[in-house]
Each structure stands twice: as structure tokens, then as C-alpha cells.
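Missing here is one protein chain; the remaining ones are kept as they sit in the complex.
Going in written order, the chains are labelled A, B and C, and every chain counts its residues from 1.
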Amino acid sequence: MSDSDHTHETAPVTRFKAPTRLDYTVTAAAVTADFLRHILEQRLVGRRCPVCAKVYLPPRGVCPTCAVRCHEQVEAGHAGTIDTFSVVRIPFEGQVLEPPYVCARILIDGTDAPLLHIVGEIAPEEVTLGMRVEAVWDDRPLPTLARVRYFRPEGGTP
Amino acid sequence: MDQPALTSRFTLAYAYKRSLGPVIGAFMTGLRDRRILGARTADGRVIVPARAYDPASGEPTGDLVEVGPSGVIETVSHVAQPSPTDPVQVPFAWALIRLDGADTSFLHVVEGSAEALHRGLRVTARWRAERDGSLRDIEAFVP
Amino acid sequence: MIPTAVIGIGQTRHAAKRPDVSMPGLVREAALRALEDAGLTFADIDAVVLGKAPDMFEGVVQPELFLAEALGAVGKPMFRVHTAGSVGGSTAVVAAHHVSSGVHKRVLTVAYEKQSESNAMWALSQPFPFLPPVSAGAGGYFAPVIRAYIDRAKAPDHIGWQVAVKDRQHGALNPCAHLQLPDITLEQVKASPLLWDPIRYLETCPSSDGAVAMVLSSDASTCRNPAWVLGTSVRSEPLLFAGRDEVNPRAGQLCGADCYAEAGVTPDQLDCAELYVPFSWYEPMWLENLGLFESGWRAVDAGHTKLGGRLPINPSGGVMCSNPIGASGMLRFAEAARQVRGTADAHQVDGARLAMGHAYGGGSQFFAAWIVGSTRP
Partner (left out) sequence: MRRVHVQGVGRLPPAVRNVPSYATGPAWDEPQWSVAGPDGPELLTPAALDEAEMVQAVTAAALADAGLSRDDVGFICSGSNDYHQGRPFSFVMALDGVGCWPPKRESHVEMDGAFALYEAWVRLQHGDVDVALVYAYGRSSLGPTDEVLSLQLDPYFLAPLGPPPIALAGLQAQALVDAGLATEADFAAVVARAWRAAADDLYTSVSAELVEDRMLLHPAVASPLRAHDQASFADGAAAVVLVAEGAGPAIEGIAHCIDPMDFGTRDLTTSRSARLAHAAAGGGIPEVAELHLRFSPEALILRDALGLEEALVDPTGGTLPSDVPMVSGLTRVIAATEHVRGGAGRALAHCTAGPCLQQNLVTLLVAP
């Protein structure tokens, strides 16, 4: 037994902390890598399913309803329509933006399924279903969907 | 692919909080107080570490019983080069130790060279000076 | 198919934190109560089927492995299901099939979550490289769907408040329920902060620690009041695809239809239902999705879904009162069984003979349901 003893606690032990840390190295699959390279060039390029002809943005390696691989790349527009949205008003762990902000499902022109993104340059109360919005690009060359900083009302804020 | 792959590092890290309940809590409290506790099963065996249930049957256990802190190595696997996450940073072994008074063996580490450690060797717990109620309150077992 | 019955049910007291128990302690609290209710011990059980949501909530990989000892599964089959939020329901279905198939006679099924070991929001919002950032949180995912429902159904705002009040009034009759808000009012719900517009604070479920267990058996001879499993179903669809209707998902409709067909009943024959409603607006949405009412919000507005109403929904208080995620679905299934066994105590629906349990998960894409009855099929 140890001679010195610095432990003076007498209350029962009821819990302990268990720190875990796992480091991963992730490589973007080819379909995602293509999309992100296009994003760097300020282009939104989706993929079309060879069976149902639906266009997905971000592109999908496999059509989720037809289970076939999608190879054909399709240039989408930089504007779209708000399918639906919510206003995030609470802070939470892991959050990137300062609330309140509008999180919307946007159907980009030339695509068939909505993209989840942020709507900016407009008061949350002013956002409506069916509103037309356009991409505002970030100046930084981010190889992620954050290259589009947010979407704003088409033609800029009135 | 003729273009370079996009590769990114990603870390999943979190400090989970484990609440212990009465029996695991008593065991950890015991370690902090330099005591190793087992639990007596319905058929009279003493299992270590103490748990609220018999691992073999799931049935509740009864009294807590102090065991060790010395015992005998039952099985040993030697590690010549400790990794930074290992409990000790000198040559050591992972060992199943039958503590005095226990009917099951207890997994911990034993310090020593491969030549020095073997089945049947008597070892005893060396306690950490700063203890907080976890298995690492036992720094290692030593011959 | 071999007739299968629920002959034992146990659940924990649900709370934001259960610092008084370990994970084995939590699951045993439910499992031992279920065994006691069934008049059995672990030795009588042939197999254990465990469900819970992501391992990352507690930071233990495949926790069924270390929990085998606590659940008396040593020397037996131990099975683990994970289908996101619907997991508790899917797990009960898998357990029921273990019996109905004739593979086992008596199965213990358990579902749990100990969310206080971490922060669920953290576990779910870890930004993964190259994926679109999830910047909205759990409510942020479902709030746009709720907005779309409100817009489509032309539902008035107070429907969400009504469900929030009704479920908390029901939960106040259930001593196991986490939230105890017997005096909650519409005004309080209406005045509570908007979290994810249109969802207000009091229209959301809590985050809970809890577990639930059931004993399923092909031998109900020792049970005075078994709940017979008349129909089971699971249906899934992809998360995101062109033309997907998340307000009224096809997988949910088919899950309900399968379940009615297997049970040989029509929705109007049900005496009550426990539906997976983590945000109050999901009650009217699921009422329509499952074909229980043509207009969900009008049914709520008319009081049809209250205890004493035409079809009481979530008499236990539901997910709106207790949400140990991995267990939430199985709690719905177990509460449905309690109703037809006549053991639902203060939240008993008088004379309930036929009840439905329902769960969903992922982005409203994984569905599970069962219908239980007091009469042997």
C-alpha cells in the first residue's frame, strides 16, 4: 500500500467521467467529391437517375427509389423555391449559426428533391412557403455546402 | 480517379458521465478507500468486482464482501511495449487475478518483466495516492 | 403463426436523470418488474431481445454484449435491434416474431436509453465531413414538416397546444411519467418560447432516462389477463427522395394497413392507441396517416382523443411526457398492452379490449406498430 495518501473524501462515489475519443479519417466518395469540386467553382451540379429521371442535389450515388447508380451529371440553377421551413430560435450544443435563423427545404431549379439550407438577408417573419430564393456564395473556397453561405430572396432584399 | 481524393480528419470525443447505482458505487467507493469488494451470490460464491447480480444467472446478489488486496495470477498476457493509453508505462502484463476470498478472477495489470510474471505468482494491489473511485485507483498489482 | 401474448410488463420511473442507477440497474428495474408481473424468473426465459437508439448516446458499442449478464441472458440468445426512434416498436415486433414463429416459447424484450450519460443533441449533431451541415437540431428537422401540415390541413394554431395540454393531463395520471404537469393550461403552452418555429417549448417532448420490458409467450396459461398480439407491422422508406410526402408518409400508411390486416380489425374498432408523438403536432398528423380520423386536427379539437373521448390517444401521457428515446417506442407498445390487460391504473380506458401501439423513427421513415387484444386469436 502507498505510504502517502492524499484522498480525504468520505462521501460515497456515485459517478465517474468516461472520456472517449475516436479519430477518423474520412475520404469523400467519388460522387460527393465531384459535387464539392463543382461547389468550389460556384456550380451546383446534381445527378440524374437513369430510371426515374429525377435529379438530386447534392447528387446521390444511388437513386433512393430505384436502387441504381446515378452517373449523369446535371447542372442545376442557383435559385429555387422554399418548399417549407422553420425558424430555429434556440441555441444548442454543436450549433454553427447564431439563432434566430431560418432553416428551409429549398427546391433548386432543375432538381427534384429539396435541399436543406439557411435563408438569410430577410427577417424570419417575412419568409413564406413558395418564396423564391437564390444562392449567396461565400468568398472563401470552402469545399463543402457552406460554400453557399445562405439563400436570400431572389433579386436581393427589397 | 485522376483527381486527388478529398480527405478530412474527424474526431468523435465526449466525456460520458456514468452514474453507478448502489452496488457498483459501493465497489468504486471501496477502491477509493483502498478496499476491493466482491458480492456473494445466492449459491455462496463471491464474485469480483461486486455487482448487483450474478453474471451467470442474472439473479440478485447479497452481501458485499471485502477481498484481496492480494491474490494469485491465474492467466497473464505480457506487454513489452506499453501504449500511451495503457494504465502503466513500464513493462507489464494484463492478468486475471484470483484475489484472496474471491471465487472469480479479476482483470487488471501487473507490473514486471515477462520472465518475472507467471501463473500462480502472488501479487498485491499498489494503490494510487490520489484516488477518485475508479479501477485506476489501483495503479497496478505487483509481485 | 403461433398465438403470442404479453404476459408481463415492467417499466422504470422515467426522469431527466436517473443518477441513482447504472445502465444495468436501469434495464434490470424494468426487466425484473416484467418478470415479477409474469410470475417468472430469468431462468424461465429462452431469449432476450434488446432495443436502443444510437450507441453514441451512452458511448458503449453494442451494449447488449455487456448487458447480457444483467439481463440473465448468459447461455441464451441475445439479440439487438436498432431502427432509430422506432427501435422500441421494432424490437417488440422482432421479439413477438421470435415467439409467433415457434423459435422460442418465452422471450424477454427490453428497450432503454440513458440519455443523461451524454447529450443527445450533441450525439446527433456531430458535423460529419463532406455532408451538408445539420444546423437545425432535432426539432429543426421536424418543424418544417409540421409547418407543411398546418398549411395543408388549414389547421388552427391551438391544435398543437391542445395536444400538449391533453398529453400532460394524461401523464399526470401515470406515476412513471417523467413530466408531471397536472395544472398545465393552453395559455402556458401558447406563452412558452418558440424553439423551432412553429414548435413551442411546451409542445416538445422531454429528454429522459428510462427502460421498459415485456415478457412475450406462447403460453399464457399462468396469466390471468394476457394481451394477445393480434397484428404486427414494420415499414420503411428512404430518408429523402423526389416527391416524398413527409407529412403523410406512405410507409406509415402501409404500416397501419398491414397491422389492421394482420389483426383482422378496422381502425374504428380500436378502443385506444399509443402513438409516437414527440412534438404535439404529430398527433393530428399520425391520426390521418394511420387512418384513425379523416381530419386529425378536427378530432383533436373535438376532444375525441382525450381520455373519455371517442378514441383516447396516449392515455399514458406518451412521448410528450417521457422520452427515453430507445425505449419510447416500446413504451407505446407496452402501454397498449396494459390497456387491454386492464392494468393501466389511473389512466385506464374503461373496457379497452383492442389497442394499438405505434412508433416512428429517422426522418419519419421507419414505422412499427402492433395491435393487441384481450381475446385470444
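By definition in this document, contacts are C-beta pairs under 8 Å (C-beta built on N, C-alpha and C of every residue); 3 or more make two chains touch, one makes a residue touch a chain.
Everything quoted here is computed from the prediction, not taken from an experiment.
J.: If I'm reading the header right, one chain is hidden. Which shown chains does it touch across the whole complex?
T.: Computed over the complete complex, the missing chain touches A, B, C.
J.: Determine which one of C:Val103, C:Ala191 or C:Ala302 touches the chain that has been left out.
T.: Final answer for the missing-chain contact: C:Val103.
J.: Among C:Asp167, C:Glu237 or C:Glu335, choose the residue that contacts the chain missing from this document, as touch is defined above.
T.: Going through C:Asp167, C:Glu237 or C:Glu335 one by one, C:Glu237 is the residue touching the chain not shown.
J.: For chain A, which residues reach the chain that was dropped from this view?
T.: On the chain A side, contact with the omitted chain comes from 16, 18, 20, 22-27, 29-32, 50, 60-69, 71-72.
J.: For chain C, which residues touch the unseen chain?
T.: Where chain C meets the chain not shown: residues 1, 22-23, 54-56, 58-62, 64-66, 68-69, 73-84, 90, 93-94, 97-98, 100-103, 123-124, 126, 128, 233-239, 241, 249-251, 254-255, 258, 262, 362-363, 365-366.
J.: I need the residue numbers on chain B that touch the omitted chain, in ascending order.
T.: 1, 5, 10, 12, 16, 18, 20, 24, 28, 47-49, 55-56, 75-80, 83, 85-87, 93-96, 104-109, 114, 119, 134-136
By our rule, only the chains that are shown with their structure count from here on.
J.: Comparing the two chain pairs, does A-C have more C-beta contacts than B-C, or is it the other way round?
T.: Of B-C and A-C, it is A-C that has more C-beta pairs in contact.
J.: Quick one: chain A and chain B, Cα centre-to-centre, how many Å?
T.: 44
J.: In whole angstrom, how far does the Cα centroid of chain A sit from the Cα centroid of chain C?
T.: 29
J.: Which positions in chain A are in touch with at least two other chains?
T.: 14-15, 18, 20, 26, 28, 32, 36 - these are the residues of chain A that touch more than one other chain.
J.: Residues of chain B touching 2+ other chains?
T.: 6, 8-10, 12, 14, 16-20
J.: So in the complex, which bits of chain C are touching chain B?
T.: Residue list for chain C touching chain B: 17-22, 24-25, 28, 41-43, 56, 58-59, 69-74, 114, 116-119, 122-123, 126, 128-130.
J.: Contact residues on chain B for chain C in the complex?
T.: Contact set of chain B toward chain C: 6, 8-10, 12, 14, 16-22, 24, 51-53, 55-59.
J.: Of all residues in chain C, which touch chain A in the complex?
T.: On the chain C side, the touching residues are 19, 59, 119, 121-122, 125-130, 132-133, 135-137, 139-140, 143-148, 151, 193-199, 238-244.
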